[in-house]
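FYI, not all chains are in this one, though none of them got moved.
As written, the chain order gives the labels A and B, with residue 1 at the start of each chain.
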Amino acid sequence: MLDQIHLLAAVTVLGVLEQAYFFLQVIYARRLFGISPPKTSGPPEFERVFRAQVNSSEYFPIFLALLWQAGLFFHQGLAAALGLLYLYSRYCYFTGYRASSSERLTPIYFSTGVLWILVGASALGILHSLLSHYVGLNVLQLLTA
Amino acid sequence: MLDQIHLLAAVTVLGVLEQAYFFLQVIYARRLFGISPPKTSGPPEFERVFRAQVNSSEYFPIFLALLWQAGLFFHQGLAAALGLLYLYSRYCYFTGYRASSSERLTPIYFSTGVLWILVGASALGILHSLLSHYVGLNVLQLLTA
């Protein structure tokens, strides 16, 4: 049974490692610019790193929720591949945002696009499960009939 | 097996869509008040929208955790119905907070009440599972005996 979720679990742990990397970058930026907790404001160079981490943290539960719904109800391999793509675009977002506010835009649009594909896959898969359970309608059988 | 979680999965995806709506409102408010990232401070009208999104993001993993425990260990349909109620009260909270700080209060109390019911349902369901597994005590059998 774990076979049906081990790719999702692997991408989940990779996502956690990425979050750990972002947290470390904030710690380094705090040291570099001499901004001790609980302060969170400082020069734009610091605030960009800080906001990049906060934004990635806010999206992390959303990403996990979609990764797992798409993987369980649509296709594990596809969901995991999209998950890797999301994690890569989040990394580009982080390094882009650190360089300048405008360089965060392309990767954030890309990562949002990946999330919308995961929304679509999840919605299709869940809808199929709901329809076949409550209406007795098997869409896949209809398509291949 | 997916039948036992598809309502929870559907509410999860609806919750993600609501979070996406909140993120969009912050982007619109940033444009309206001319507050570019990484800045997060501005007039109270902007800060209320911003804080409403941050608060909703902080509660999102808590909501999902309770939705799934209550759905798995107590009753899927009830958990999903409470989940919809929570998402509706979060929407009222967001639009209320945007209007004024005091208008966020009623819906936040209501949404917190829904979460406490989910806590209660989860705790009862998990306790029942733990008792029947470790003590061999089947509470449901006792009640109907």
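Going forward, a contact is a pair of C-beta atoms (placed from the backbone, for glycine too) under 8 Å apart; a residue touches a chain by one contact, two chains touch by 3 or more.
If you're wondering where the values come from, they're calculated on a predicted model, not measured in any experiment.
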* Identical protein chains in the complete assembly, only 2 of which are shown -> 3
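Note that only the chains that are shown with their structure count from here on.
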* Inter-centroid spacing, chain B versus chain A (mean Cα positions, whole Å) -> 19
* Structure fact -> chain A residues touching chain B in their complex are 44, 47-48, 50-51, 58, 61-62, 65-66, 69, 72-73, 97, 101, 104, 119, 122-123, 126, 129-130, 133
* Flag every residue of chain B that touches chain A in the complex, lowest number first. => 2-3, 5-7, 9-10, 12-13, 15-17, 19-20, 36-40, 54, 57, 60-61, 64
